[in-house]
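Okay, so here's the structure we're looking at.
Only one protein chain is missing from this complex, and each of the others stays in its spot.
Let's turn to subunit A:
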Amino acid sequence: MSAEMQFLVSGLTIGAIYALAALGFTLIYNASGVINFAQGEFIMIGGMLTAVLSGLGLPLWLALVLAVAGAALVGMLLQRLALDRARGAPVVSLVIITIGASIFLRGLAQLLWGKQFRPLPAFSGEQPLHLLGATLVPQTLWVMGVSALLMLALGLFFSRTLSGKAVLATAINAAAARLSGIDTRSVLLACFALSAALGAIGGALIAPITAASYEMGLMLGIKGFVAAVLGGLGVSAGAVAGGLLLGVAETLAAGYLSSAYKDAVAFALIFVVLFFLPNGLFGQRASERV
């Protein structure tokens, strides 16, 4: 029992980070139709900036707030300075712009903070806890708790607030949203900020477990994309389910099959799922307009 429990807990921990990244992909995809390959760099900025600032002696909460604000600012700059200027370009060109942005941000991080790993102390000590036969570090509780709260808040934001509904309306039909008086350009900007903030919080949460480095966003970003597609691109609940499923599948495979092929599980899984469900687990079957 205890081994399964252990895998489940670590799987849900990393899965929560994937889910946050996947939500970021979903937000931007819904608002603009673009897969933002710089999503992983938001995670990196969150982790690195928190680690660097707390290393300078800032209290952890302040470092975290500044890091998330910094990532949100980068997200908004990416939207305004790059993607907004290429409005009307083919989607592939927009995707290449986000790839350029991700290389740029990785290069910037390497220049500013070097190539070494940056440790970040755990939020509330390292004393392991015992729960239902599993041993876990307190940080995993932080990861799962904060992620769950964020997802709940996001759900309430979309269903209960006018701004949230404006985002949904823009995602469903941008032209109609504009006609009903929604400032879709601001909505787009807000989506980038929100998506960057989500990623950055994920990065800061996971940094005490994995340590932060300028390269940490690459794999986490790709896994977030896998999670988003797994759940059905554009469906928020699907993104969360996809992230958690991916995290658990990966840890189980690492535990029972082979740790070397842990990363391959994500891609094998996506293959199998897309083979049977071409629109992911929860994606709607879209009809094509001719």
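Criterion: a residue touches a chain if its C-beta (ideal position, glycine included) is under 8 Å from a C-beta of that chain, and two chains touch if they have at least 3 such contacts; residues count from 1.
Methods note: contacts and distances are computed from a predicted model.
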UniProt names the one chain left off this complex as which of "Imidazole glycerol phosphate synthase subunit HisH", "Amino acid/amide ABC transporter membrane protein 2 (HAAT family)", "histidine kinase" or "Peptide/nickel transport system ATP-binding protein"? "Amino acid/amide ABC transporter membrane protein 2 (HAAT family)"
Answer key for A:A3, A:L62, A:I172 or A:A268 versus the chain not shown reads A:A268
Based on the whole complex, identify which of A:A19, A:L53, A:L220 or A:L233 touches the chain you can't see. A:L233
Residue numbers in subunit A that touch the chain omitted from display: 29, 35, 37, 82, 85-86, 88-90, 92-94, 96-97, 99-108, 110-111, 222, 225-226, 229, 233, 260-261, 263-264, 266-268, 270-271, 274-275, 278-280, 288, 290
